[in-house]
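Submitted below is the structure of interest, expressed as structure tokens.
Certain chains of the assembly are absent from this excerpt, and the rest are unmoved.
Here the chain labels run A, B and C in written order, and each chain numbers its own residues starting at 1.
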Amino acid sequence: MKFAVIRFPGSNCDQDCVLAINNLPGASADFVWHKDTSLAGFDGVVVPGGFSYGDYLRCGAIARFSPIMQTVKSFAASGGTVLGICNGFQILCESGLLPGALVRNKGLHFVCKHQSIRVESTNSRFTRAATKGQVLNIPIAHGEGCYFADDATLAALNANDQILVRYCDAQGQINDASNPNGSRENIAGICNETRNVFGLMPHPERACDAALGSTDGLVIFQSLLKN
Amino acid sequence: MFEPIRNENLRAMKVLVTVLPKPSVLDPQGAAAAEAIRHLGLTGVGRVRIGKVIELELPDSTPDSEIHRIAKDLLSNPVIEDYSISK
Amino acid sequence: MSAITPEIISKHGITPDEYERIKSILGRDPNLTELGVFSVMWSEHCSYKNSKLELKKFPVTGPRVLVKAGEENAGVIDIGDGWAIAFKMESHNHPSAIEPFQGAATGVGGIIRDIFTMGARPVFSMNSLRFGDIRGDSQQSATNRRLFEGVVNGIAHYGNCIGIPTIGGEVYFDDSYSGNPLVNVFCLGILKHEQIARGAAKGVGNPVFYVGAETGRDGLAGAAFASRELTEESKEDRPAVQVGDPFREKLLLEACLELLASGCVAGIQDMGAAGLTCSTCETASRGGTGVEIDVNLVPKRETGMTPYEILLSESQERMLVIVKKGEEDKVRAIFEKWDLPYAHVGVVNDDGMMRVREGDNIAVEIPARQLADEAPLYSREAAPKKAPEPLDLASVPGADPLTALETLLAHPSIASKQWVWQQYDHMVRLGATVLPGSDAAVFIVREADKILAASTDCNAIYCKQDPREGGRIAVAEAARNIACTGATPLAVTDNLNFGNPHKPENFLQLREAIEGLAEACRAFDTPVTGGNVSLYNESPAGAIDPTPTVGMVGLVEKPEHITTQAFKAAGDIILLIGEPGDELGASHYLLAVHGRKAGAPPQLDYAKELAVQNAVRDLIRQGLVKSAHDCSEGGLAVNLAESCLSGNLGAKTEIPGTRADVALFNESQSRIVITFAPRHASEILDFLKSRSVPHTRLGEVTKAPTLTIEATGKTFAWPLEKLRTPFEKTIPSLMSWEK
């Protein structure tokens, strides 16, 4: 499976994503420049983390107008796999590919740490290799990762089983104490209605090597590779 | 190239777009500011909200509809923010 | 142009003697712009005029040194297999005092540029910070908290956005820094030997390009600003404040690395302090050439800027690039790809002049070498040396060790700095394998398949009491931290933070500390690859404690050698390597519990120190060691508490000594605590005996979450939660707005 890792000016987890994916048997990744308009030859798209356009104005607000994003939208509309990580999640929300928005962390500070998240649904190509309720240790690193959606949107997300991962503690408990940023309902990642676009704040690419303290991120990439 | 050279024949106006978080959205920065203001001895402070202001220099002739388009599509995110425009 | 009056000269910080020298270099009077150019180039910040003669005492050579200190923007060290590292430390103290967020942010931006100017890809950063006390309700401590908050936010903002992990550092709080915080930032980059780029204007006829942010009036003459004491009026020095744009710098970084790889570049130099002035005359001086530019061609952010303003501006995120003639189009294509402003502003010539035109007028014409390299050098008067008053132990009432340990752990200088490093993205680039919170940081450099350890250290109380000993210990402690991770030290960068050098007692501190550092760098075989000097660190209350910060880098041979401070398993044996010690002078125990900065600091013995470090490293390499932690502030008791807390395990120990507080909290040097599985005991003990390295079995790691220390026949026990709260909650609760 060949992934396009989009490079915006200011992306900074692009190389990490390429490295993590290229280390997986059966997967490979290549950069795609934001000024490009073609995704021909790719089976999936990763919108990586970082600070596209410096996160000026709002995270993801400017990146959404990049030429490549039009192509990503049609790629998604035709059922293509799109994974947005951290800043990538923010960009997907800003682009309207995912509902809701990400706002300033409740604690006001940028937070970088290992974080437990719980797999809430395995009904997706991103989580099918996991088990429901599985607790994953995956780092977070963001200043604006507090997920917000209005009540109606939240109800729809729940009803459609679109909430794929929630922040929890090491035992899998979901509560305020295990919520690192004030996200509504501890939401860490959601997919779209057609379940082919997934955005999450934690960085699975940072949890693919035991030397970095966790290999729990692999399950997300393995899900994508599973037939 | 970067500071656009404006045509000096066109008259320019300043437009202020004010973007504030919707009341339903958590505004921890506002809450922290309220607390800090109380620390500075100002009593009776109510709610504090913190938003952004964008000051634009635009040709006099720019239609309002265009300013609204930019404010809505780019300068604010309707999911979490409201904007207002003043000239 | 207005005549140059003595007032104007003195406003530029130029002495009458220096003015005469300028006249003789030029063979005429300078014009105002030229005077401005001399004033920034001959400021302390750029010329090191008060410290250079002392800096010559540092060892700067060694088999691994590829680029020496002072030759270029940063030194370069060989790490094997064709790979090299460039690293350096830089201060942004005064800007951070005025505007903590932007001051710290632009400090990070500056040091990163120094690294990629060398052709290296920056891979990680660290920082060493000092603030006044953040405890209490006074106006002063509120200000200190605001500075602390702003500086940490600024470092986080810049580093996180540009995507360079900040993996370590240190923070101390002491009232000598009230109003004059220290913000020292470190960056390290990786490159292949053949990629080393030079800041020289080579090749007569080669075009000179400007790339990066447009020049504005911000940061006018910041170098001169950094070379003065801070006063109340400094707050009015508004133009000195620069705003950083990490996004621009990220583009500049990628563009410059792409550019250097393209082979089109003859020379490259960042515009840091003294901006365009410094980069043009330094490149010309290094190249043995001249450089001519036209300020009309420089991209500008504001209108009506004079040559004086353009030359002295310290707008951030700019570079000067000397391009090989004929390659201009390739260079333009790269800048355009990255959406960067650029301009072809001048040419390299052969007359040795820095010549600045404004269209047809010549605004500046100065011999580049004299301007860049022949600033006056001064050896200031040093006060006579006096030995520190030894501590009279009888004057120290023995405090209750139970509460004393909690007090120490709650001292902001010792308490966990998680509040700080959690705000830094330390995981980007997939390299941080030992996260902040252990001794040295350990980082896997993926592109080179090398593992580096890095640490910054300085105990300023020691330096205040005895700057020479303090300097020696700063190097020893850095090396010890590196050894605890399983690494071998390679080289050192330093940042010398002192008060006004015109005061003899301050100059004595500077000289003594440098001699101490230099001696220790020789002893540990770690050449100095570069650094920075920041003088005039004074606030209305007086000079700061002397703070010669050391940044050391080491190399870990194999991944399996990487070792951390956390206790690993119940039943493991806890062994002290080194002697139990009894020196309480200048200790944090005296400060935190008795409110005193007194006595002579502990005395370092190189032979003992090296024996301990080598033994620990060798045991680690034999695969026998489970944890290693160096003993520093707060002595053995704090050391054991930290290892318990980070491993979430208890310990049952006994510490020899005749007085409990001395036994627990003394800060004698050359001590490392290791743990290992009981089955390795005889192997380890035999090894230590064969090396004649002193050691004491302290006890063992326990599952029960309690730290127990027996000393002088009494038993002291702390449930871990009693230790965790002061250690982990002190800084977050001081910094929380929810009071």
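FYI, contacts are C-beta pairs under 8 Å (C-beta built on N, C-alpha and C of every residue); 3 or more make two chains touch, one makes a residue touch a chain.
From a predicted model like this one, the values you see are computed outputs, not experimental measurements.
Summed over the whole structure, each shown chain label occurs as follows: A x1, B x2, C x1.
The rule is simple: only the chains that are shown with their structure count from here on.
Taken chain by chain, the contacts link every pair, so each chain touches all the others.
Simply put, of A-C and B-C, more C-beta pairs touch at A-C.
If you average the Cα atoms of chain A and of chain B, the two centres end up 29 Å apart. Between the Cα centres of chain A and chain C there is a gap of 35 Å. The geometric centre of chain B is 39 Å away from that of chain C, both derived from CA atoms.
Shared interface positions of chain B, defined as residues touching 2 or more other chains, are 32.
For chain A, no residue reaches two or more other chains under the stated contact definition. Interface of chain A with chain C (complex): residues 9-10, 12-13, 15-16, 19-20, 49-51, 53-56, 109-113, 139, 141, 143, 203, 205-206, 209, 211-213. By the touch criterion stated above, chain B contacts chain C in their complex at residues 1-3, 32, 35-36, 39. Here chain A touches chain B in the complex through residues 57-58, 61-62, 65, 93-94, 99-101, 103-108, 146, 148-150, 182, going by the rule given at the top.
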